[in-house]
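So the structure is just underneath, and the comments pick up after that.
The chains shown are only part of the set, and none of them has been moved.
A, B and C label the chains in the order they appear, each numbered from 1.
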Amino acid sequence: MQKAILEARKQEYRPDTTDIANVVLFLAAFVGIWQLVSNIGIFPSVLMPTPAKVIETIARLVTDSSMTVGIGVTMWRLLAGFAMAVGIGGAVGLTMVKFQGFGKTMSSFAVGLLTFPSIAWVPFSILLIGFNDFGILFVVIMASVFSVMTSTYGSIRNVPPIYIRAAKNMGASGFALLRYVMIPAATPSLIMGIRQAWSFAWHALIGAEILITTLYGLGHVLHVGREFNDMSQIIAVMIAIFAIGLLVDRLVFMRLEEKVRARWGLNQHNE
Amino acid sequence: MAQIEQEYQGNVILELKEVSKTFPQVEKNSDPRRHGVLDRLNLRVREGEFVTIVGTSGCGKSTLLNIIAGLDAPDSGSISAKRDNKNTGKAERVVIFQEGALFPWLTVTDNVEFGLKIAGIPKELRKEIASNFIEMVSLTRFAGSYVYQLSGGMKQRVAIARALALDPQILLMDEPFAALDVQTREILHEQLLQIHKSTGKTILFVTHNINEAVQLGDRIILLSPHTRGIKREIVIDYPKPHDIDSPEISAIRRELLNELQEDFKFAKSHP
Amino acid sequence: ATSTGSTNTATNNPTTAAEPAQQKTVRIGYFPNLTHAQAVIGLGNGDFQKALGSNIEVKTQIFNAGPSAIEALFANQIDVTYIGPNPAINGYVQSEGKALRIVAGAASGGASFVVRNDAGINSVADFAGKKFSSPQLGNTQDVALRKYLLDNGYKTKENGGNVEVLPASNGDIFTLLVKKDIDGAWVPEPWVAKHVKEANASIFLDERDLWPNGDFVTAHIIVRTEYLNQNPDVIEKLIKAHIDETNWINSHPDEARRVFNEQLQVLTGKTIPDDEFKDALSRLKLTYDPIKDSLVESANAAYDLGYLRQKPDLSEIYDLTILNKVLRERGLQEIT
């Protein structure tokens, strides 16, 4: 029985190590295949640079600080825009829950508006806000706010009614009901929605950084790569985007998710 | 034992007049019909009364409780309750739901504290009240556990503690002890009677256990699917807990059983 | 009409038993731009197909921007394309001089520095604190604008100076001018004409004034090197067709405008208003001369501005043997 406990302990801690091993394995396999394809030379090397070439490019971009500054600027814009989108989208989403008629109408509208590509928002952004950082923020917000809205609305509406009834019965209403019941009850689903909204914000931001040029940001570096047909620079930026995505997911979304899942006992799936 | 008087004595705290309730009977591949559960039901409850409600499965006991709690609106009829001024800010009519309505994102303690938090009770006091009631239901050891870690009976006890902690004017209990073993149940019977006596709370207690009904109730109400309302009321004017083996209580018990038998046959013959 | 993958095969019987010649294909890219007028007209109305003959199947591909065209060329999706000078240089440099060759010119001129009439700019001395736009970071106009500013002693903000250059798409430049968010822009035709007509702007400087003889390249034809080596015959026929088309357009300006607009309508559903069109053409010349010197100079300027990481060696970018052969045959002056 001692053994069993020890083993169970081990199992609890297992994920962290195997998990990192998995990630590394995946990446190694990917780079391996890439190197192989480069070696065989099915694709012209201008379009498919070798890993070494890309690393060199990354080094260059870091040295001339366009990558580092780019990441900094882009992250700042992303966080600012996303925070606002979460604030606004969340608030409207909650209002939609509160007022059913508005909710139903707005919910389809949001899907319609969510399908607007960022390129469609850019002209309005330039017109209404201007050709500057705030214009970029506007595009980011417009592209992700409807995603936040739909997930907030949908997630809360999917909360089992019994929780809401119980809370109301215990005197919760208005803000307290929202804060202490609707939102926590919707959290497992909200995390999924927020992940998607985050990606919408990214897409829009890169698009906006290309169209509203401010000379800084990953979108700009990507754009320059494309303009100069420098494939290794494009790949370098993609790697940066991917790495940021992975890190943010690991450090924020996944942590949050694991915590919530543990509380809810959803990890029983694993057994 | 006495038939209920036309003019019910005492300080009426709760009055239902001509309450009717139907549900849409949404079925797969068929037109929606409506399914009547309560039909012009009248009920008056005296302040401090302990009313037990019995009836065959599906006769509308939970529905009645939900309507009294204000969670469901009746199709027609009125419900009026006397407000207690002492009890400001706190929930007045608290339900212990038949099916666990515990919040999976909170620990046992936090679940029990929930209503108190909503009512704005300061943290220290909250902690104290919660731990008292958790002790009462013998779950001190599990105070920090999450809901999925509890057994069926343990969940039910948390729900009891949660409702009692709120100290409501009217306590609506929907088969609260159904999942508990005899011992626990007996202890909780005692404690409930104790609380009832010392606080003068009004209690409506649904149970399918006739013994429990006659043991605890000042008055027993028999709901019937036949009449879609109260078919029989029996007031028990003896000191509590009522001795189930005494001839008077036994007689009431038998009478109720007969009534139930009748309803049951009716239900069988009207599928 | 033209569209993806659709084929402009000659209407006459493509092969006959008596003609065992090999069936060949040439895939040509171009943009629905004024500077690619030869292609828009010639590929659109079938002139090129006729000139190339029934043994050569012409496939066309429209592009919206240079990088896509270069990518497609790299990926062996097209063989030939009309393109601006900068994408050609970039493609050449990126492929270490291997992937492509310029075989002929297409257009010269057609870019100007316009400023808002109410921006208070009367001379070069008024640039301080102003904001200007170029259509694309690192493109011909962008390089020209930045170089012009430098030559006149202005540094851009990111280099610690007091003028700003904001690259924006042509459409957005119009918006920014109308909104008075910028004071001027260095743009190609027909935008110069449009800004002058609709955005209350006027030409501050015609870029032709900066070049000897007023000639500088704005478009030319590039060929995938491999294709050029394997199919010089096809390219020769194509260059002939290109020269013929150029001459036809230059000698029939009114009809050319009409046909161009017809084709533009097919490609985009839009036409260029006649007055703008005329105005634009007055500052633009269609030619087959690649104007080599201007490309080299422009590339050097791009290097000076930091757009190219190494001083470009463009010695191999031109392969004008076929063009010169054709010119020789026709008794025209060869390009050196």
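Convention: contacts are C-beta pairs under 8 Å (C-beta built on N, C-alpha and C of every residue); 3 or more make two chains touch, one makes a residue touch a chain.
Please read these numbers as outputs of a predicted model, since none were measured by experiment.
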item	value
Whole assembly, copy number of each distinct chain	A x2, B x2, C x1
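One rule holds in what follows: only the chains that are shown with their structure count from here on.
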item	value
Neighbouring chains common to chain A and chain C, by label	none
Computed distance of Cα centres, chain C from chain A, in Å	39
Length of the line joining the C-alpha centres of chain B and chain C, rounded to whole Å	84
Gap in Å, rounded to a whole number, between the CA centres of chain B and chain A	47
Chain C-touching residues of chain A, taken from the complex the two chains share	43-44, 46-47, 122-123, 126-127, 130-131, 211-215, 223-224, 226-231
For the chain C and chain A complex, residues of the former touching the latter	66-67, 70-71, 74-76, 87, 90-91, 93-95, 99, 136-139, 158, 166-169, 171-172, 175-176, 179, 181-182, 307
Chain A-touching residues of chain B, taken from the complex the two chains share	66, 69-71, 89-91, 93-95, 97, 99, 101, 103-106, 114-115, 117-119, 146-149, 162, 166
